[in-house]
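Scroll down for the structure; my scribbles are underneath it.
What you see is the complex with one protein chain gone and the rest in place.
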Amino acid sequence: MTPARRDALLWLAQRWSAAVLALCLAVHLAVIIYAVRGGLTAAEILGRTRGNAPLAVFYGLFVVAVSIHAPLGLRAILSEWTLWRGRSQAWAMAALAVLLFGLGLRAVWAVVQ
Amino acid sequence: MIGSPAYRARHHPAYWAFLVHRLSGLVLTLFLPLHFLVLGQALRGEAALDGLLRWTDNLPLKAAETLLVTTAAAHLAGGLRLLLLEGFAWRGPRKDLAALAAGVSLAVALLFALAVF
Partner (left out) sequence: MGVTAGESSAQEAMLDVRVWHGAEHGEFRHYQVPRRDSQTVLDVVTYIQRHLDPALSYRFACRVGMCGSCAMTVNGVARWTCRSHVDQVTADGRLEIAPLAHLPVVRDLVTDMRPFFDKWARAKGRFQGATTRSDPVARVPPDTPERRAVDAAIECIGCGVCYAACDVVGWRPEYLGPAALNRAWTLVNDVRDVSRLERLRAVAAEGGCLSCHSHTSCSERCPKKIAPTAGISGLKRACARAALGGEL
């Protein structure tokens, strides 16, 4: 794959994940604002989430999108505001993606199982 | 520095929108792993999660939460503005778009603050 093609596809991934995130985050914010009224308790949260398959799918998608989106954004920031570029930076961003993906799915699993 | 030429060169709404978008993205990226780890506490049972939730039940942390929600809303609204600019070659008023994004994030912040406090 040519670097130009890779960069164009990464750009596309960044924008498509952004579109997915826009939707997810809007829903998430609405849920948060609804849920925090009167304080949060674990029982309340887990009561809503345990065994809730659609919710698992929704937040699973959220996690996938964010683990694509955040490392790509950080990549741009690092390349512009620091001297860290190139291969080691790319590997670090890939690691961040894996970390967010892993921790995110673990969190989703924790609340729906 | 305010008043310096470098400051004046960038003193327009689109630049501030850009800066807010970049910094909010950075903050959210740093916050996310923490957020995931907290939720992961549910693996260790309801009590563990409850402990953490109670720990956040005070004024400074509620204020921090409000700030985080505002940050997320700002990144969302600013991001929609960018998608509009890039995805559809928006040629209309750019400043209004930035102002709209700012307005939306403030509204969300207010809603959250009303709900949480």
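Each chain gets a letter, A and B, in the order it is written, and its residues are counted from 1.
Criterion: a contact is a pair of C-beta atoms (placed from the backbone, for glycine too) under 8 Å apart; a residue touches a chain by one contact, two chains touch by 3 or more.
Source: prediction; values computed, not measured.
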Discussion item. Which candidate, A:Leu9, A:Val31, A:Val57 or A:Ala95, sits in contact with the chain we can't see?
Written reply: A:Leu9
Worksheet entry | Contact partner of the left-out chain, one of B:Leu26, B:Leu67 or B:Leu85 | B:Leu85
Worksheet item: Since one chain has been left out of the picture, which residues of subunit B touch it in the full complex?
Response: 4-10, 12, 14-15, 17-18, 82, 85-87, 89-91, 94
Worksheet item: Which positions on subunit A touch the chain that was left off?
Response: 2-5, 7-12, 76, 79-81
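To be clear about the criterion, only the chains that are shown with their structure count from here on.
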Discussion item. Averaging over Cα atoms per chain, report the distance between subunit A and subunit B in Å.
Written reply: 15
Worksheet entry | subunit B residues touching subunit A - in the complex, by the definition given at the top | 22, 25-26, 28-29, 32-33, 35-43, 46-47, 49-50, 53, 56-57, 69, 72-73, 75-76, 79-80, 82-83, 86-87, 108, 111-112, 115-116
Worksheet item: Mind pulling up the subunit A residues that touch subunit B in the complex?
Response: 15, 18-19, 21-22, 25-26, 29, 32-34, 36-37, 39-43, 45-46, 66, 70, 73-74, 77, 96, 99-100, 103-104, 106-111, 113
